[in-house]
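A single protein chain has been omitted from the complex, and every remaining protein chain is retained in its original position.
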Amino acid sequence: MVDQTKSRIIEKNRLTELLDKLAQDYHLIAPVRDNNVSFRRVESGSEVTLDYINTVLSPKNAFFPQTETLFRFSRDDSRGFRTEPGAEADREQVIFGIRPCDARSLRLMDMVFNGQYKDSYYLDRREKTTLIGLACFDPAETCFCPTFGIDPASGEDVDILLSDIGDRYLVEASTEKGAALLDRFAEFFAELRGDEEQLREARKAGLAGMKKLDVSAIADKMAPLYEGDYWDSIGMKCLGCGICTYLCPTCHCFDIADVSLDEGGERFRCWDSCMFPEFTLMASGENPRPNRKARVQQRFFHKFKYFHDRNGELACVGCGRCLRYCPVNIDITQIIEDVTSGKAGNE
Amino acid sequence: MKATSEEVQTSVKKLFEDGSIGHFIGYETGSDSLHVTPCFLKSGQAASRLVWNPLCANNLSKYLLDFKNVEGKVGIMVKGCDSRSVVELLKENQIDRDKVFIVGVPCSGIVDREKLLEVLGISPGEVVAVEDDGDAFLVTIKGGTQRVDKEKVLRGECLVCKYPTPLVYDVLLGEAVSSLPWVGDDYSLIKEQEALSSEEKALHWNREFSQCIRCYACRNICPVCTCTECIFDKKAPRWISKANDVSENLVYHLVRAFHVAGRCIDCGECERACPMNIPLRSLNKKVEKDLLELFDYTAGIDVEQQPPLTTYQLGDLDEFL
Amino acid sequence: MQDTKEVQTEFKPKILAFCCNWCAYAGADLAGVSRFQMPTDVRVIRVMCSGRVPPELIIRALANGLDGVMILGCHPGECHYSEGNYLTRRRAHVLKRLLSYIGIEPERFQLRWVSAAEGAKFSAVVKETTDKITALGPNRWVDKR
Partner (left out) sequence: MAAPRIGVFICHCGTNIGGIVDVPQVVEYAKSLPYVAYAAANLYTCSEEGISSIKHAIKEYDLNRVVVASCTPRTHQPLFRNACADAGLNPYLFEFVNIREHCSWIHMQNRREATEKAKELVKMGVAKARWLDAQEEFESDVYPAAMVIGGGVAGMSAALNLANQGFEVHLVEKEPELGGRLLKLNRIFPINKDPSELVESIVKAVEGHSKIRLHMPAVVKAASGYIGNFDISVDEGGKEVSFKAGVIIVATGAQVLKPELYRYGELANVLTQLDLEQRLKDGKLGEFQNVVMINCVGARIPERPYCSRLCCMTAIKNAALMKEINSEAKVYVLYRDLMTYGVEFEEYYREVKEAGVRFIRYTPSNLPQVIGAERVESVRVYDELMDMELELPCDLLVLATPLIPNDDNEELSRILKVPIGDGGFFLEAHVKLRPVEFAMDGIYVGGSCRWPADIRESIAQGYAAASEAVIPLRQGLVKVEAITATVDPKICKGCGTCALVCPFDAIELKESEIRGLEGKIVSEVNTALCKGCGLCAAACPNGAVQQRGFTDMQLLSMVNALSGKR
């Protein structure tokens, strides 16, 4: 139900103007169409595209950048080092256009970066970010977010949700941060006209046929698959590239390395992928996951068992990116079905 | 006539039955009717899974490396372009011709999915089947069939393909295709790029390389990238930093293009695999064009031909004084 | 150490030259023995043959922000190893064109022939290259990672 008190509308023709304004006051990150549609820092509303199902890269870059300086160091006169912190999010940022699936992935990432160890880099950005979501009414064939209890039209994991209801957007704040932003830019928003709920329900019809798999017992069903041949053919097919992990909104593995220059340098961290052979390569030359099969298997065990064992959630939001962009069409939904149906164990 | 899926199934089945092969690498229908996926068979029983249609983009030849040590022969389905990477693999001793049974299929072009959806203005779920029909594709959509001109929806490499029929095979299914009517100047796009100023070129490629996420899909899918351990994965010497940075990406892409110089056969797999849509073929085509112009060399034609950068002629162009 | 911190107003390029041991390095030695004065911007790395220099190294050097890279080898027909420079020549043709394709000016990567007797030519090449690259300005593809 639309909460009348926290909800507003914005006319479509005023959106660009709002984005311009946001870009002035915040680091505005929004979908931009270039070779592909990706979240990028924009300077004005006109750069933003709204014609996309979802971006190629998830917005995790905005919290957990592919490459991030942890700290810088410089040599001092006594041949020692001085250090200074890396680039923190220097301003509040707004992510505009995040889809509910990707918004949910942040909840999963929080479990990692705000769990036993607090990752100040991630948390700092998270804290300084306001999420403006865009409800999904035209999902792709590869989408299966309902599998994980995600409502693609819901604002559950964002601060503000925009729903395209024809000539205007329904704007709902679901957090205080969201409400504050609405207040701050009140001039762009108008009172509801009354038919919004009805228009939104009509649009939701597009969500009817969405794939929804039963994953309630998947973690238990994974366990016996540790041994056996199920992963052989998938490993055979897999190229070992990093597309699935790098595009996945929930994958969060990283590596840390130094850049050392004459005058100093920096320590940075960067995304890493369990699909890469060096991911588990040890200095001795031993590699506990020596082949593609072992690595593919690890990826799915992490998603559907280990993460669940640790955090009580599955590490997938059904965005479908890994399936959509896999060059050899490895199909995560097929794997889920094989595992949950027991077919995987019989192969 | 173009071979049908049924013909492929029948002949592969027979190959298993008469003991010609112990394994087969082909295509089967993928996650939806606009996707195929590689398929590995160990017996003829499952041959009915095999398909052959204008969606079979994958160059399967790289998988042959995984079958080096298996008993018996491995059968593989190759299109014209794929056969040329087989030639390159043979040239570099990466596979043993006696252990491979090549099922060649002449190819009249592969569909570019994104282009097709855009031309038809539909979403992928609506497509039921795509068939080859001469200079067009017949696309069966829920509620009818549409004929789409190939030139509008072909993959980039198919638009300039000079070798639609496999150059090496043990059996050829379907009629050989000698040339494709739409193929003109292979290098018109490259020439346009060459004509730009250094500033324009740098700006263009800076933008392209800045999008790279270094997932290495282009390398891993490349049928002629066969190194046991890629120099980019080495820790000592470390040729590129793991940090994603435009100049690191520059090193990656230029070295990659150089490493496949004289071996790239323009199957287009790198560009197809790239999730960020970086125009990788452009780099490869540039090198291809230069090797042709400078040394009259075309890769993947003849197993006996020596790679252009491992040999020389006294009369080679000398612009260096 | 004081004067090193002096602010440099004009652009001083940093140029790397791989010299083969038998011709170009000897030519550079001869230039030294002959006291030919030349710009200070070129640094020499000695290799046994110009054919030892892989394209990776050239590309890496340019991506590191060096403003120019040269390979200096024996004249065609005079390679100490018979044919090394012919292979270098083929590679250089392709690499130069590829670099130019992505906007690295052709002047930034050069292959030149300098014999052991050509001290004067070595010095001329250093001067010419320094001048050209100074005129071009700093390399666009800079990186410090």
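Per-chain numbering from 1; labels A, B and C assigned in written order.
Everything that follows uses one rule, which is that a contact is a pair of C-beta atoms (placed from the backbone, for glycine too) under 8 Å apart; a residue touches a chain by one contact, two chains touch by 3 or more.
Note that the coordinates shown come from a computational prediction; the quantities given were computed from them, not determined experimentally.
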Seminar exercise, completed: Not-displayed chain touches, in the whole complex, chains A, B, C
For this session: Among A:G45, A:P65, A:P100 or A:G265, choose the residue that contacts the chain missing from this document, as touch is defined above.
Result: A:G265
Problem set entry | Touch residues of subunit B, complete complex, unshown partner | 92-94, 226-231, 234, 236-237, 239, 259, 306-307, 309-311
Problem set entry | Contact set of subunit A toward the excluded chain (per top definition) | 79, 259-263, 265
For this session: May I ask you to list the residues on subunit C that touch the chain which is not drawn?
Result: 1, 3-4, 14, 16, 21-22, 25-26, 28-29, 31-33, 35-38, 40, 43-49, 51-54, 56-57, 60-61, 64-66, 77-84, 87, 116-117, 123, 144
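Following the convention adopted for this analysis, only the chains that are shown with their structure count from here on.
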Seminar exercise, completed: Chain centres from averaged Cα atoms put subunit A and subunit B apart, in whole Å, by 31
For this session: Could you give the separation in Å between the centres of subunit B and subunit C, each centre being the mean of its C-alpha atoms?
Result: 37
For this session: Provide the C-alpha centroid distance between subunit A and subunit C, rounded to the nearest whole angstrom.
Result: 47
For this session: Among the residues of subunit B, pick out those that touch two or more other chains and give their numbers.
Result: 241, 243, 245
Problem set entry | In subunit A, residues with contacts to at least two other chains | 259, 268
Problem set entry | Contacting residues of subunit B [partner subunit C, same complex] | 193-194, 198-206, 231, 239, 241, 243, 245-248, 250-251, 254-255, 257-258, 261, 283, 286-287, 290-291, 294-295, 308-314, 316-321
For this session: Give every residue of subunit B touching subunit A within the complex, in rising order.
Result: 30-32, 35-38, 40, 58, 63, 66, 123-125, 207-208, 211, 213-217, 219-221, 233, 235, 241-245, 269, 272-273, 275-279
Seminar exercise, completed: In the complex, the residues of subunit C that touch subunit B are 55-56, 59-60, 63-65, 76-77, 83, 86-87, 89-95, 97-105, 110-113, 140-143, 145
